[in-house]
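Below is one structure, written out as structure tokens, with a few remarks after it.
With one protein chain removed, the remaining protein chains of the complex are shown where they sit.
In order of appearance the chains are A, B and C, and numbering begins at 1 in each one.
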Amino acid sequence: MSPALLLLLPLLSVVVIFFGTKWSGTLSALVSVASVAGSLGVTLALFSTDSSMVAMNWIALGDVLQVDIGLRWDRLARGMMFVVTLVGTLVHVFSLAYMREDEAKARYFGCLSLFMFSMTGIVLADNLVMMFIFWELVGVSSYLLIGHWFTKASAADAAKKAFITNRIGDFGFLIGILMLFGLTGTVSFTGLENWLAGGHAGASAGLLTAAALCLFCGAVGKSAQAPLHVWLPDAMEGPTPVSALIHAATMVAAGVFMLVRVGFLIEASETAGLVIAWVGGFTALLAALMATQQDDIKKILAYSTLSQLGYMVMVVGLGSGEAAMFHLYTHAFFKALLFLGAGAIIYACHHEQNIWKMGGLKTRMPITFAAFGIGTLALIAFPFTSGFFSKEAILDIALHENKLLFLIAAGVAFLTAFYMSRLLVVTFLGAPRSEHAGHAKEVSVIMFVPLLILAFLSVVAGYKPVAELLQAQLPDVHWNWFVFFVSLATMLAGAGLGFLRYLDKRSEPKVIPVLANKFYFDEAYGWAVRNLQDGLAWVVRGLDALFIDGLAVGGITRLTEGVGCLFRRVITGNLQAYSYLFGVGVFVLIYFTVFLR
Amino acid sequence: MGILDILIILPVLAAALIGFGAPARVTALATAGVNFLASLYLFFWCRGQVADSAGYFFRTSTPIAENPGINWALGVDGMALVLVLLTTVVTLAATLFTKGDAKHARLLFSSILLIAAGALGAFLSTDIFFFYAFHELALVPTFLGIGIAGHGDRKAAAWKITVYLGVGSMVLLIGLLGLVLHASGAGGVTFDMVELMAHGATLGGATQNWIFAGLFIGFGILVSLFPFHSWAAPAYASAPTPIAMMHAGVLKKFGLYGLLRLAVPLLPQASQGWAINLLLLLLLGNILWVGLITIAERSLDTMLANSSVMHMGYIFLGVACFNVVGSSGAVLLMFAHGISIALLFGLCGKLRDDVGTVRFDMLGGLGSVAPGFAFVFGLGAFASIGLPGFANFAGEVMVFLGSFKDFGGEIGRLQVTAMLAVWGIVISAVYALRAYRNIFQGEVSAASDSRVITKGWRFPSYLLIAALLIIGCFPNLFLNLLPSTDSAVPGSAATASQTSDHHGHDHDHDGH
Amino acid sequence: MIIRRSALVILMCLEIMLSAANLALVAFSRFRLEAGLPDYDGQMLVFFVITVAAAEVAVGLAIVVALFRSRRTIDVTTLTSMSH
Partner (left out) sequence: MPAYILELIVVGLGLILLLLESFLPRLGAKGLAAIGSVGLLVVLFLLPSVTGAPSESTGIIWKFYSADSLALFYKGLALITTILVLMMSVVYVPVMQRYLGTGGGVGEYLILPVFTCAGLMWMASANDLTSIFVSLEVVTIGFYIMVAYMRRNVGSLEAGVKYLILGAVSTGFLVYGIAFLFGVTGQTNLDVISTVLGLLEGQDKIILFSFALLLVAFGFKVAAVPFQMWVPDVYQGAPTPTAAFLSVGSKAAGFIVLSRIVDAFLGDHGVQTGDGSYQDQIQRVLLVVAGATILFGSLAAIPQTNFKRLMAYSSISHAGFILLALACAYPVRMDMASGEVVAFYLAAYLPMTMAAFFVLCIVRSSRGEEEISVLDGLGKRSPFLAFVLLVSVMGLAGIPLTVGFLGKLYVFQAALDQGHFVLLAIATLGAAAGFYYYFKVVRSMYWNAPSDQDAIAVGTGSRVLLALLAAAIIFLGLNQGIILGFLR
């Protein structure tokens, strides 16, 4: 059995769904679920092997350029693959129920399979170009899934925004790839590693930093780091299972995964690492602040995702890819859990997403509440949940590497506890604040089973034996009581404040406009797009019509015609004038010939 | 008469038959089909064979004139083969897209065939005279087709393209003649490309620069290089669908093909001089300036036209790389762009015919009315903005890689240009997704409501998409046919440096 | 000639021009003495010119007559019917 199967299964599913099922929803769902379950099975079966292979020569141009579809099956890939396929399987199953009544089920499951295919490609890629290929494909599947309900203007716009924002990141990513190719003549990770190990001939430190940072741009886009984070909250317009799978657990983590893959490059440049760490820390703080004032349950989770991704990016920048991957792994479970839980709530409340119109769901949806609660605990790093271990590692590394970032990280931990307890309190406790919430019922078994599995994993995944079993990367950190107490204190303080402030409130006690409006990022970007890009486009179009087409092309045309008319005037039809001109012509010609030499 | 002659002459004969009253659609379809199969046969045949010393297959040459040496010389190498395939595929699709009972059907079908014949002739000729001549001839049905069967402001548009391309081809003629006169060896003036290659690279740097500038401006006008692009949008917007498909998809590639065929191998030193700076500047104009114009367009046809102009910039970048990666990328991109723009123009024409408008503000939500159509259009749109899996991506990525190849750690003008050009992928995403959003997504508009897209688009669209996907997933199918080292291009800089190479040795010898 | 309006007068002027040229020819041939004799090539040419001029005038007069018949005038300034 080879890792190539992991790519083939979802691809096959896509092909079958798009061309073989005649858009039958049930059939497509079955095919899709089967393929992802198969992928999970293959991943588990291949857990103990370590291999690399070339599946196909994609571009082969003599010895000048070689780009393969090559697979690299190492611990990093295995761990990531496990996360992707497991969460994927659970989300697929959850979707069976969640999307039961959707008209375009076949398209939905087809796109899910496409996503699984692309994500697998990223994880397995053994070179930058291949990673870029699947990177883009992931972007497309994300576009399609966000815009699943495309007749809704907001969904269509969100999909477009996500894709374009990602492309801006890819702009940098591609340039990074180009620089590295230009320097080394290869794009494969092994080749790059060897080149770096051999003293990276021909590259100045500045260029290396630039290349690393360009690659990081890709991660900024995909992992929604500031300032390109704006697409992720909007992406919540997609179906909730999609948010769980793509916009929480896997795709947005691809940026982090990629950074870890090219970690050897980041290590080679101190500046690049520092920039990355600060971008991560900044994003974490910014997103946590914004999360405290959101009213949409999915948006809160989205900002929380942003914030956690910020953690991961920060720690990659600080030099520990393992810690980042460990957090990625635990985060995938509890964040998927939270999203699916949110999905269950939304489903139960008839697609109500505003937390202020919920409330009292604890009694009506006890299983969901339990699962959601566990997820929350893991997210706020309650001791001895999985999230606790991974966050501990991050804080520890931050403490050693950069004190300022440690402070920020601790602040984010506080804020996380605060907004999550707010979410929990407002949604589940108190009295129902709307009719839908009042009539909510516990969801079906097909929906809560995935929740329970994820809840279980959210608790146990952090323990070393489990993590090792599941091929997660384990950071090399030692128990640090200082970090433990800081973490505990911030968590308790945040959670306590959240409980006290929001218990039995019917609406937001104090609106902080700057946070509620997400620091006006969207407004600023909207303004820039409208006025800078579109305005510039109109101006350019106008200039083009005026100068190039009008003045240059049109001017030359008119000039030619004008001169033609002028010449025509000479031919007056009057014989005397002709004779006169003839005479002048003779004189001019003779003068020119004889005297003007 | 070899297979290459047949490829060229068959469509001419068929067009004549249509002119004399043969059933238009059937004749055109049969011809396009036969040509398509013939080119496929050619494609697979060439893969198993070894080319002759000049790199060609099926080379034939019949002298037309002694001195200046003009020959009816045909031959096909990898690059030509790619473009021949492009031509026959797009011809078939354009024929399929056109209804037999359309207005001016006879004219349209014979124009398709004549343009195809002209393009094939240009791509297959290894003699500069016929290379140039065939392209010019193919322009005539284009002009007539737009003028007679176009829509909108057809007369003005046809007039503009006629005069504009007329000027362009005159400039080009000067450039080509300059090349022919200066690159011909002592044995008299020859128009034969193979002989020129053998004598090439003996030109001085300044001469190379001048000729290169002449060539890229001449070819550039035909390919709508910035700032000579303003003919494209009105012409494609008013052109009848098959004419737009054929011109934008196939015929426009002539100029780029010419640059790759002549300028890159024969004028390698031009990659150092001022001429290349100018080219780099202008191609950025294509990508960024025209890209912005494309964003501002509010109608599908003009948007597609401008996007096509914009994408030419990437191919020019591939040419400007002056190395095998960039050239190969440019070839792939020519193929990919030709197919995808033909697909989009075909679908756009369908939209115009069946819905009655292509203006964004009047369309919307078509995706729920005609999901299959939306799906196919989406594939075309994503292909054109370089989504991996489609051939466009393979081409673009190779062009970009080519521009950075061996840059030696110093970010030079080529690299800066490439970096700015990469921003084009964002621009193209913006306009393509906006167009898709406006036409297919959102609320169903009054114009889109209850309109049925009539039959006839599926098969040609699938054909084109299949071509894009196959080459996108297996670009090696084409790359195997192309030279894989710089030295395989005779007379290039790399050849000169590899003196131990037998090939290079020969040329040094010829030079003295 | 340029300022004349009558076609007839213009024709006469043209004849004078030719005569002047003839004179030049004769003069040149006279100055080129070869063995004491003028170069007769030039003088021979003069005869040709005179003959041809006669033919030209014959045709010219016919045209002028036709012009007069159809227009009742031979004023050349009225000849501006061409569009352009």
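What we mean here is this: a contact is a pair of C-beta atoms (placed from the backbone, for glycine too) under 8 Å apart; a residue touches a chain by one contact, two chains touch by 3 or more.
Only a predicted model underlies this, so the values are computations on that prediction, with no experimental measurement involved.
**Student:** So there's a chain missing from this view; which of the remaining chains does it actually touch?
**Tutor:** Those shown chains that the absent chain touches are A, B, C.
**Student:** Touching the hidden chain in the complete assembly: which of B:Ala32, B:Cys46, B:Ile70 or B:Ile465 does that?
**Tutor:** B:Ile70
**Student:** Going by the contact rule already stated, which one of A:Trp23, A:Phe264, A:Phe519 or A:Tyr578 would touch the omitted chain in the full complex?
**Tutor:** A:Tyr578
**Student:** Identify the residue among B:Glu136, B:Asp354, B:Asp406 or B:Glu443 that touches the chain left out of the display.
**Tutor:** Answering carefully, the residue with contact to the hidden chain is B:Glu136.
**Student:** Where does chain A touch the missing chain, residue by residue?
**Tutor:** Counting only chain A, the missing chain is touched by 560-561, 563-565, 567-568, 570-571, 573, 575, 577-579, 581-582, 584-586, 588-590, 592-594, 597.
**Student:** Which chain C residues would touch the chain omitted from the figure, given the whole complex?
**Tutor:** 1, 7, 10-11, 14, 17-18, 20-22, 24-25, 28-29, 31-32, 34, 39, 41-42, 44-45, 48-49, 52, 55-56, 59-60, 62-64, 66-67, 69-71, 76, 79, 81-84
**Student:** Take the complete complex as the reference. Which residues in chain B touch the chain that isn't displayed?
**Tutor:** The list for chain B reads 64-68, 70, 129, 132-134, 136-137, 140, 143-144, 147-148, 154-155, 158-159, 162-163, 166-167, 170-171, 173-174, 177-178, 180-181, 184, 188-189.
One rule holds for everything that comes next: only the chains that are shown with their structure count from here on.
**Student:** If you average the C-alpha positions per chain, which one ends up nearest the average over all of them?
**Tutor:** B
**Student:** Taking the mean of the CA coordinates per chain, how far is chain B from chain C in Å?
**Tutor:** 63
**Student:** Can you check the complex and tell me which residues of chain C touch chain A?
**Tutor:** Touching chain A: residues 1-3, 5, 76-77, 79-82, 84 of chain C.
**Student:** Can you check the complex and tell me which residues of chain B touch chain A?
**Tutor:** Interface residues on chain B, with respect to chain A: 163-164, 227, 229-230, 289-290, 292-293, 295-297, 323-325, 328, 365, 367-368, 382, 387-389, 393-394, 397-398, 400-401, 403-409, 411, 415, 418-419, 422-423, 425-426, 429-430, 433-434, 437, 440-444, 473-476, 479-480, 482, 484-486.
**Student:** Please give the residue numbers of chain A that touch chain B in the complex, ascending.
**Tutor:** Interface residues on the chain A side: 56-65, 129, 132-134, 136-137, 140, 143, 147, 150-151, 153, 156-157, 160, 163-164, 167-168, 170-171, 174-175, 178-179, 181-183, 185, 202-204, 207, 533-534, 536-538, 540-541, 544, 548-549, 552-553, 557.
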